[in-house]
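Read through the structure below, which is laid out as C-alpha cells, and then see the notes.
One chain of protein is taken out of this complex; the other chains stay put.
Order of writing sets the labels: A, B and C. Residues in every chain begin at 1.
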Amino acid sequence: MFFASDNTSPVHPKVMEALTAANTGYVSSYGSDPIMETVRQKIRTLFEAPEAAVYLVATGSAANALGLALITDPWQSVFCHRSSHIEEDECGAPEFYIGGGKLCLVEGKDAKMSPEALRNAIEFTGRGGVHNLQRGVVSITNVTEKGAVYSAAEVAELTAIARDYDLPCHMDGARFANAIVASGATPAEMTWKAGIDILSFGGTKNGLMGVEAVVIFDPKLAWEFELRRKRGGHLFSKHRYLSAQMDAYLTDDLWRDLATHANAMGQLLSAGIQKIEGATLLHPTDANMVFAGFPRGAHQKAFAAGANYYFWPFNQNLEGPADETLTARLVASWSTTEQDIEAFLNALN
Amino acid sequence: MFFASDNTSPVHPKVMEALTAANTGYVSSYGSDPIMETVRQKIRTLFEAPEAAVYLVATGSAANALGLALITDPWQSVFCHRSSHIEEDECGAPEFYIGGGKLCLVEGKDAKMSPEALRNAIEFTGRGGVHNLQRGVVSITNVTEKGAVYSAAEVAELTAIARDYDLPCHMDGARFANAIVASGATPAEMTWKAGIDILSFGGTKNGLMGVEAVVIFDPKLAWEFELRRKRGGHLFSKHRYLSAQMDAYLTDDLWRDLATHANAMGQLLSAGIQKIEGATLLHPTDANMVFAGFPRGAHQKAFAAGANYYFWPFNQNLEGPADETLTARLVASWSTTEQDIEAFLNALN
Amino acid sequence: MFFASDNTSPVHPKVMEALTAANTGYVSSYGSDPIMETVRQKIRTLFEAPEAAVYLVATGSAANALGLALITDPWQSVFCHRSSHIEEDECGAPEFYIGGGKLCLVEGKDAKMSPEALRNAIEFTGRGGVHNLQRGVVSITNVTEKGAVYSAAEVAELTAIARDYDLPCHMDGARFANAIVASGATPAEMTWKAGIDILSFGGTKNGLMGVEAVVIFDPKLAWEFELRRKRGGHLFSKHRYLSAQMDAYLTDDLWRDLATHANAMGQLLSAGIQKIEGATLLHPTDANMVFAGFPRGAHQKAFAAGANYYFWPFNQNLEGPADETLTARLVASWSTTEQDIEAFLNALN
Partner (left out) sequence: MFFASDNTSPVHPKVMEALTAANTGYVSSYGSDPIMETVRQKIRTLFEAPEAAVYLVATGSAANALGLALITDPWQSVFCHRSSHIEEDECGAPEFYIGGGKLCLVEGKDAKMSPEALRNAIEFTGRGGVHNLQRGVVSITNVTEKGAVYSAAEVAELTAIARDYDLPCHMDGARFANAIVASGATPAEMTWKAGIDILSFGGTKNGLMGVEAVVIFDPKLAWEFELRRKRGGHLFSKHRYLSAQMDAYLTDDLWRDLATHANAMGQLLSAGIQKIEGATLLHPTDANMVFAGFPRGAHQKAFAAGANYYFWPFNQNLEGPADETLTARLVASWSTTEQDIEAFLNALN
C-alpha cells in the first residue's frame, strides 16, 4: 500500500542481474564502455532514429536541465505548463543550466498546455524586441504531472505552433514509457515524428536504479551535450553501470512491460477509488497516477491500515470531520501488486 | 594488466551485496532513506565530528564543484595546484557551480602546493581592492594528481596560511582512503583537525559503483548544500542505492582495506618498474599511482602483451627507437592482483 | 507632442551645468571623487538614513539587477507584479545577475501587487522543501508600469507580508521622484520606514543623462555591492560625471521640482484626453503616465499632427474604422510644456 511515488519502488530484478553481470573485470570509463554502444544502437532502433545522439545521466532533473540548456539561450523563455516538473520540482535546475532563462508558464487542463494558451504565450513573449526575454523552447511533459497523457497528435499540435516561430521542442519523459503504453503511439511517433527535438527518456521511476537517457535527434548537438554533461558533474567514470541498467531496460521490451503493468495497476486503483462513496477524480487516470478526492474518513482508515501516499496539495489535515473531502495523489509502479490495491481498497471501506 | 585508472575497476562484491540487500520494498526517496541515517552516523563517528553534515553524490566532479561553490563567492579565487583535478579534469565544473570564480594556480613539486607559492598567490590576489578577484578558498587534493600524499602536518601548514587571511579550506579526496592509509593519519587528523572545512570523500575509485560523500564540518552550511545539490540535478530519487554503497564502504573498514591493498599494489608495481633498466620515477609512489619513465622498448612489450595504461602526457608515440624514454601513469586499484603485476613486469622484460 | 517616454526627454540645463563645472582638472577615479562624498551625504540626509550605503550606476536595469542580486540567492524567487519592469523590460537582467532565480508573478490592479495575491504567491513558493525554488525577495515598482502610485501605507502592507516570512524588500524607483510627489510621503516614509531594504532611485527619466542611485539601508551589504558593480562592468572610471549629475539632482530639490512638473503635466494630459468623446482611462493617472483608450479617428489626427507615443499594447493598427477604440500610453516628463499638451489636445479635436 505504498503509493507515495513510483520512485519509492525498488529496482527490477532483471536490472540487478544486469548490474551484476556488468561487474566483471576492467572496462573503459566515462562512457566508452561497450555496453553503451549497445544501448545507443538499441535506442536508435527503438526510436527509428539511426543518427540520434544518446546519452545517459542519473537523474531526471539532470536530463531535463542539460537537454533544455542545449537548445535555450540564457535570454530565452521556455514555454511549459505551470504544473510541469521543470517549474515545480527542480529547484531552478533549468535556469541554472541555461544560465538564466525564464520559464514562461502556460495554462491548460490536467497539466496539458492548451494550444491556444501556448500560442498566446509565445506571441506575447518577444513582442518588445531587445527589451523582452526572447522566444526559446517549448517543453512538453508526458505523462503530465497530473497523470494525463498527451496523444502523439496532441504533441504534434503543440510542436506545430512552435514551428510557426521556429522554436525547438523538448519532452520531459520521466514517465515516457507510461505515456507510450497509454497512448498507443510508437516512440518515434511520440517524439521526432511529432516534432520533438530532445527527449528525456526516463528509467528511474520505471524499475531502474537511477538512469535516464537523453535522446537528441539532431546529432550536431552531441558534442556540446558531452561538454555540458561533464561540466555539470554528470559524466560517470564507472559508466558501464548506467549502461547496464538501460540495456536491461531495453531488452525484451522490459520498459514497456513494466509500464504496462504500472498503468494497469493505476487503472485498478482509480476504478476502486471511484467506487468509494463521495469520491471524485480530479484528473483522468491516463497512466499510473491517480488524483482523487474522497472523504477524510476513508483516508483515516487507509492511513490507519498502513497506506502511504501524499495529500495533494500537501497542506491538508488528516484530523477533522470524517465526511469532508481530502484530495490525494496515488501512484502505482512496476512493483505494485493487485494484492496491494485490494488491501488498500478494503482498508478504505 | 589494466592500469589505466582506478575507475576502470569493478565494484567490490560486498558493495554489490549491499545493493541487492537494499533492493526490497518501498523506501522514502530523495535522501530520507533509513540507510542514509546510518551512513551519516558512521561518517560522523569515523571523522570524530558529531555535528558534521554528510551528503552523497554520484561523481567526484559533483562533490568538488558543489563543495567549493558552497564556500566560494563568484568573485573569488580558489587557490589550487596547477595540476589539480579541479583545474585539469572537470571541464570547468567548479567555475560553473561557483558562477564564475577563478582558479588561481599554485606551483609545487609532485602536484603539492608549496607553502611559499600558496602564500604568494594569496598575497597577490586581492591586492587591488575592488578591481581584482578576491581571495576565496584553498583547495588541497590528497592524494595529488601526481600520486603524492600530503601528511596531515603538510595540510595543516597550508591551512594555517589560509587562516592568516580568513580563508576556508577544501579537500578533494577522490583518493582520500589511499591518502589516509599512506599517511597514517586518522580521518579527523587529515581533515578538520588540520583545518579542512569541507571534504570530498571518494568511494568510486576505491570499489564503489559511483558514490562520493561530501563531509561539511560546519553544519550551518547544510541546507544551502541541499539546495545546491538539488539545483545541480544531483539529488537522487532512489537515494537508498547511494546510501547502501557508502554503508558497505564504511562497514568493517572496507574503505581502508581496499585502499591498503591498492597502495600495496602500487608499491609493488613501482618497485618492479624501477628495476627496469633505464627506469626513473617522475614522482614518489606514495599511494596507488606510479608515474615513471622507461624505455619505449619496454612499453612496446607491455602493450603487445595486453597491458593497458596511459602515456603521461598523452601525446607520446609508441612507435620509435626502443631506447628512448616514454613516461607513463599506472594506477593500481582494490582489484589489482599480484599476478597482474607479475605478468606485467614479466612482459616488460 | 513627444509622449513616447520620459526617457526621450533631454537633460535638464542645471545638470548640464553641473557636468561642465565638474569638468576641470584631474580627479580620482572609480568613485573616490569628492562629489560622490557630497552625494552620499545628501542622499543619507534626504532619506534620514545616516548609515545607508549609496552607489551610482548609469541604467535602471543595472540598478535593479545589482540590487536584487545582492539579496536574492540563485535558488530563490523574486515576487513582483506580472507587469513589472524587471519582468517585462530587462531581457532577463535580474536572472542574469542573480545567477538563476525566478520571478514569481503576482497579480493586482494597475500593476500594483494585491496583498492577497502576494501572500498566496509566497505561501505557495517553497511548499515542497528542497524541490521548489525558495522564497526570496519582494520587489515593488513605484510608480508602477501602469502609472499607478503605491502610498507608503500600501508599501508597508506588502512589506509586512514579506516580514512574516523574513523576506527582504526591494523597490524599483525608476520614477521614485514621481511617486514621492504623487503620494506626499517623504523618501524615508516611502522606503525604510515602510520596510524597504534597497531602493533604485531613478534619475535618468527625470532630467539626468544617465544616473540611478542604489540606496542600501543595511550598510553591511556595501562591499558586496561594490564587487558586484565592478564585476558587472558598471563601475565608471570617470565617476565624477555620474556624481555631478546626481549632485545637481539633489541640489535645491531639483528632483522634486522636475517630478512635480511632470506629474502636473500628466494630470493635464489625462484630463484633456478624458474630454475626448469615447475616451476612457485604463488606469488612474497617479503620476506622469496616462493609459487611455480613445477613438482611432483621434489617434489619426494626433499622429497626422506629429504626435509621438506608443499604442499599448503595441500591436494595434492606425488604419481602420475611425470610431473603434485604440489604447495608448502617453508619458509626460520634466520637459513637457503646457503648450505641448494644448497642441496635442487641439490636434485630437
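Criterion: contacts are C-beta pairs under 8 Å (C-beta built on N, C-alpha and C of every residue); 3 or more make two chains touch, one makes a residue touch a chain.
Bear in mind that the values here come from a model prediction, so they are computed numbers and not experimental data.
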Looking beyond the chains shown, say which of B:90, B:247 or B:286 touches the absent one.
B:90
Residue in contact with the excluded chain [from C:47, C:75, C:96 or C:344]
C:96
Take the complete complex as the reference. Which residues in chain B touch the chain that isn't displayed?
74-75, 88-92, 95-96, 99-103, 127-128, 130-134, 313-315
Contact set of chain A toward the excluded chain (per top definition)
30, 73-75, 99-100, 130-131, 134, 224, 226-228, 230-231, 235
Footprint of the hidden chain on chain C, which residues?
2, 4-5, 7-11, 16, 19-20, 23-29, 57-66, 90-93, 96-97, 204-205, 209-210, 227, 230-238, 241, 308, 335
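By our rule, only the chains that are shown with their structure count from here on.
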Mind checking chain A against chain B and telling me if their interface is mostly the same residue numbers on each side, over half, or mostly different?
same
Please work out the Cα centroid separation of chain A and chain C, and write it as a whole number of Å.
42
Please report how many Å separate the Cα centroid of chain B from that of chain C, as a whole number.
51
When the centre of a chain is set as the mean of its C-alpha atoms, what distance in Å lies between chain A and chain B?
34
Per-residue overlap in chain C, given as positions that touch at least 2 other chains:
74-75, 99-100, 130-131, 134
